[in-house]
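Structure provided below as structure tokens; questions to follow.
Heads up, one of the protein chains got dropped from this complex, but the rest are sitting where they should.
Now for chain A:
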Amino acid sequence: MRPILLQGHERSLTQIKFNREGDLLFSCSKDHVINVWFTHNGERLGTYDGHNGTVWTLDVDTQTRFLVSGSADNTLRLWDIQSGKCLYKWEFPTAVKRVAFSEDDDQVVCVTEQRMGYQGAIRVFNINREGDGRDQSPEPVSFFNPTGSKAVVCAFAHIPSLILTGHESGKVALFDAKTGEEVNSNQRAHMDLITDIQLSPDRSYFITSSKDKTARIHDTRTLMVIKTFTTETPLNSAALAPKKPYVLLGGGQDAMSVTTTSLRQGKFETRFWHKIFEEEVGRVKGHFGPVNTIAVSPNGDCYASGGEDGFVRVHHFDESYFRAKPYGDLEIED
């Protein structure tokens, strides 16, 4: 499995995303730039310039038409993927930490940072897909401030009326998108900050990674923990591999203490764990800093990791990855 090294960012990666077909890879980083790449050869297709601060997050719709991104310049932007033009800009009092499209592409949810007297907020916007996309409503259809520990990651749950959030304290919760009411929560889902949340294709379960060195799979409806993957380093990202019963975990020593730890000890590998048996099956080395974000292509034939070192590494799985049945013939539901 020979990786393709994507060298287009000058600072550490914050999030990467594949489009639905898996032929394009979007990446954003602390250097204010969003890049889009061809997955199969690693060629850069283009950039989305305009943000004035660290781009924390992005998401692509299912038709690969619109891209939303959230940044530390306190804006949420909507981009035309094809032309690279910024179509609309929403401004907030604080930085945008996480954005996500709904399943039907009609809505976008975002989390803004709690800072300078402003509470952390969750907003839902309707996306007007008619016309050229420049005609958007500046007002959110829903706006609420979750109380208690601040939300850091979010996504639409299995039904669009519910929003799934991960919190600083390690809590996961479900909010009613209209009323902002907390419908369900699991206070002790993790013991520390939740760093990433990624849902299964049908949104019936999701995986979270946390600084408490574990990743967990939860049932979206009940928020019950189904599986736990315990590693020896803080985790920054966790992804579900479609078609194969694996989860991919990335992390490593804190960026702060990286200079004082050797590569050997940093554990900057991407780790493959068996989703059901909760045991590690393999590791992929490469980054020389912590892995910040991992994404798996929706058709499951490749994955990419973005690191604190500023590189994105795209790995196309070998033939043997699909053929191998390390645990024998087991029928596992996706």
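By definition in this document, a residue touches a chain if its C-beta (ideal position, glycine included) is under 8 Å from a C-beta of that chain, and two chains touch if they have at least 3 such contacts; residues count from 1.
To be clear about the criterion, contacts and distances are computed from a predicted model.
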item	value
Per UniProt record, name of the chain withheld from view ["Translation initiation factor eIF-3b", "M-phase phosphoprotein 6", "F-actin-capping protein subunit beta" or "Exosome complex component RRP46"]	"Translation initiation factor eIF-3b"
Of A:Leu45, A:Val183 or A:Ile226, the one touching the omitted chain in the full complex	A:Ile226
Contacting the left-out chain in the complete assembly, out of A:Trp79, A:Phe144 or A:Tyr205	A:Tyr205
Residues of chain A in contact with the chain not shown	21, 104, 158-161, 202-205, 219, 221, 226, 262, 264-265, 276-277, 299, 327-328, 330-334
